[in-house]
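Note that this is a trimmed complex: some chains were dropped, and none of the rest were shifted.
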């Protein structure tokens, strides 16, 4: 798994920021991966829907009443350690342990993540304090909001190991990208190449959309046939006019 | 099924545009139909929630990995044919084949539908490229958004035949109406008469709501007793003052 | 059950208005209650998400076709009686009887509730006429919107008795509080004391959030250790500066 630590190419994150998650999943499909889109994680606030970064993982399991009571002073529990140690630029990805009616994060922890430079949060469970969280202005994708604290339903047991999140395998270091369509996971070892191809696909689709908006039929254009490819190349050569 | 081709009365669509889907389902109930509201189809963007028109149907089934790969140039697949042939003014109704985590339409196809004058789209599955689709400004009701393309999960097999969409039978030519409450289906043969009655019901409820907002009890007013009916007639005679 | 009629302390509702539902559920947990948050009830319009008040309950069961047809003039059915009798300041809490695709309330009944001074509505089923309901400006938490009227799926059988709403027991007189995170139920007998503690917790968290936003680590701060408690007291003594 040391492949997960290899540095990404310089422009990989930037190119992925240019691409939509729709484009990224098409590139995953071209590499034989049909299951890269996380279920049950939607932007809490549509204004803060986009982020890209390597995954920092957190794992919850169902709570047990004798272990999971109201928080007390003392050594930090694992999820609080994660909040203090997730690297700047990373995306905190949470396996919420099946939480349906409690929030694993609230406004205070999200504010701390924002302040530490974390790029975003993706969870397959709810958050709490939805108003407070949205006011922080950090990208948060989750399964809606719920008032109860996590220990009503789940407890955090470890961080930094492979998890399942919304039906997708997430290894620490995998690249996560999000937008209004949700969150997708790119295996680390294919991130550089995929980013390049996704960037190219975005440019092509920008051209296609422009043509369609001008009234052109999709027949032969999308997916592009010979003529459309030629037109696209000309458009590129012309400097990609609007 | 030739009844499905008979032209609608001149003012049917216009009268239905005046009515809410709530009113239309009440008129369906008065005709013994309790199952006209499509499940899992909600406006993608609340600004573009309303449309009325005859149904043009499309049917997906689950994909099979050896048949459903990334798109290639060549003859258009059925859903692309549909995008190019759905009549202006029609509503494209999609049986998404159980799709839960992929979009059967994205920004490019929706832009083409808009450009061809289609009135709207109703699907019981997600769309993809939610930002792009919303920016087109076409009425789209669907089951949220998902990044992966349709061939990750489903494939289109035919168009223009009876389908089930969100638990409702839809025959080509049935009249579909949508708003924030969702999409409802009116069997073709009862559309003209139902439109007239829905129009009348809307006027009555406009009067009732006005009375309630002025502080009147709903007792005897909603549903209207003798006195309320008299008041309503007077209000009509008075030119329906606000 | 006479405890349910005892008057609340003067400032209980006011203190609860200051608290979030997240805070209230933490106070419930401290009293051993893990199940106070109603499922499937979300604000219909985020602008009208907050209300606090004693519960007035309404119970639906599945409809039977020979009993549940289009509304007729005559004596008011139980849900209409409820609309005319729910006390000003109360929260109408509806066990929607499993309704998934019909609205138990529409714009007219909600307008009447607003006009009668009811504080809000919480239902574990949909409402109908979502546009009209939202325009009334009353706090309504529900399971989305659906066009069909209630008698398509359910019928109201009684009011003012203990119900289950979204997986939570609600006794008439229990105190209900709502915000963007949903609705929570406080057993009547613990409302006064809980309100006081929730108020105090809110102040503490206001302090904690302020510290976090200024860059302080959550270690030792949240939950607060000795040093943080001292800082908090100083902040209180200083008049709670922003």
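So that you can tell them apart, the chains are marked A, B and C in the order they are listed, and the count of residues begins at 1 in each.
Quick note on the criterion: a residue touches a chain if its C-beta (ideal position, glycine included) is under 8 Å from a C-beta of that chain, and two chains touch if they have at least 3 such contacts.
Fair warning: this is a prediction, and the values are worked out from it, not measured in the lab.
Identical protein chains form the entire complex, numbering 6 copies in the structure file, with 3 of these shown.
By definition in this document, only the chains that are shown with their structure count from here on.
In the contact between chain A and chain B, the residue numbers used by both copies make up under half of all numbers at that interface. The distance from the centre of chain A to the centre of chain B, with each centre set as the mean of the Cα atoms, comes to 32 Å. Counting partners per residue, chain A has no residue that reaches two or more other chains.
On the side of chain B, the complex with chain C involves touching residues 20-22, 24-26, 29-30, 34, 36-37, 39, 42, 167, 179-182, 184, 205, 208-209, 212-213, 215, 217-220, 222-226. Chain B makes touch with chain A in their complex at residues 69-73, 76, 80, 83-84, 100-103, 106-109, 111-112, 115, 128-132, 144-149, 151-153.
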